[in-house]
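Below is a structure I'd like to ask you about.
The other protein chains are all here in position, but one chain of the complex has been omitted.
Let's turn to chain A:
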Amino acid sequence: MNPHTTPVLAISLALGTTITISSNHWVLAWTGLEINTLAIIPLISKSHHPRAVEAATKYFLTQAAASALVLFSSITNAWATGQWDITQLNHPTSCLLLTAAIAIKLGLVPFHFWFPEVLQGSPLMTALLLSTLMKFPPLTLLLMTSKSLNPTLLTAMALASAALGGWMGLNQTQTRKILAFSSISHLGWIAIILVYNPKLALLTFYLYTIMTSAVFMALNKIKALNLSTILTSWTKTPMLNATLMLMLLSLAGLPPLTGFMPKWLIIQELIKQEMTPAAMAIAMLSLLSLFFYLRLAYHSTITLPPNSSNHMKQWYTSKPPSTPTAILASLSILLLPLSPMIHAIV
């Protein structure tokens, strides 16, 4: 990419996200979403490979349709109620349209097919941006309108996301696709709690961002795009691979790690709302995703190497240290004891 283009795109990404999350008016929020969509497209098709261009095209088409739906729902609301306030989305038709539009933007289940394919076509760092930063503005819109959304619809979409995100990830061998399905099932957890406790949805999103950023950056470090590359990476970065195992288990939500906190709090809140069957269903459905996390974790710390290597540890390969990966990894493993404080802050 042209070196002058990168700062323009980075500034626009920051500008679009900031505009959307801080706006009070539907038109401004929509403008921010559009700026975001436009700015990420050259980052997806950075390699100019036909697959990357295809991914960028798919991303553009789905996001443009979703943005048009956002605009349509807000115009319908303004036509019926005479105001453009984001928090005052009162018209039932606009609420349904907005739920559909944001579900397309986030990749919730009936509209999730674009997400793994776009992630598979983009570089790992862009995939990280797509699954964290690009989900933040639509999620903010959903959070601001959460009082008037339909809880039944959201719960159904959330359960379907948790189920299909786990189910479709089972047979995958590409790490980016597995992380895309992991993102879909995490969004299911966010969507199920959104109406009942919006703060908790935000907390879940923050923790998911930390954990998935750590995993993406670790995978980028060892350049692992599929499972067989992870298998052979233990000779180069043994410590990183051991940490990667812990980070993956944290994403899966196993107890002594950070990832347990959102699932714990969400299940508690759902039971308080007398939604025990939904809580049980989503907890059981996350076992499906546990399967592919466990397989990734097993591949990263494999006890019996599949091929012989001449050296136990390749000390001579250059491995510059990466501070952000280290910080994110420790955050994604060790935050559970601080959960009362984090719960109070968010």
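The working rule: a contact is a pair of C-beta atoms (placed from the backbone, for glycine too) under 8 Å apart; a residue touches a chain by one contact, two chains touch by 3 or more; residues count from 1.
Everything below uses one rule, namely that contacts and distances are computed from a predicted model.
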(message) When one chain of this assembly is omitted, its UniProt record names it as which of these: "NADH-ubiquinone oxidoreductase chain 6", "Exosome complex component RRP45", "phenylalanine--tRNA ligase" or "Vacuolar protein-sorting-associated protein 25"?
(response) "NADH-ubiquinone oxidoreductase chain 6"
(request) Kindly state which of the options A:Ala80, A:Met125 or A:Ile327 is in contact with the chain not pictured. (result) A:Ala80
(request) Extract the touching residues of chain A with respect to the undisplayed chain. (result) 1-2, 5, 8-9, 12, 15, 19, 27-28, 31, 34-35, 38-39, 41-42, 45, 48, 50, 53, 56, 76, 79-80, 91-93
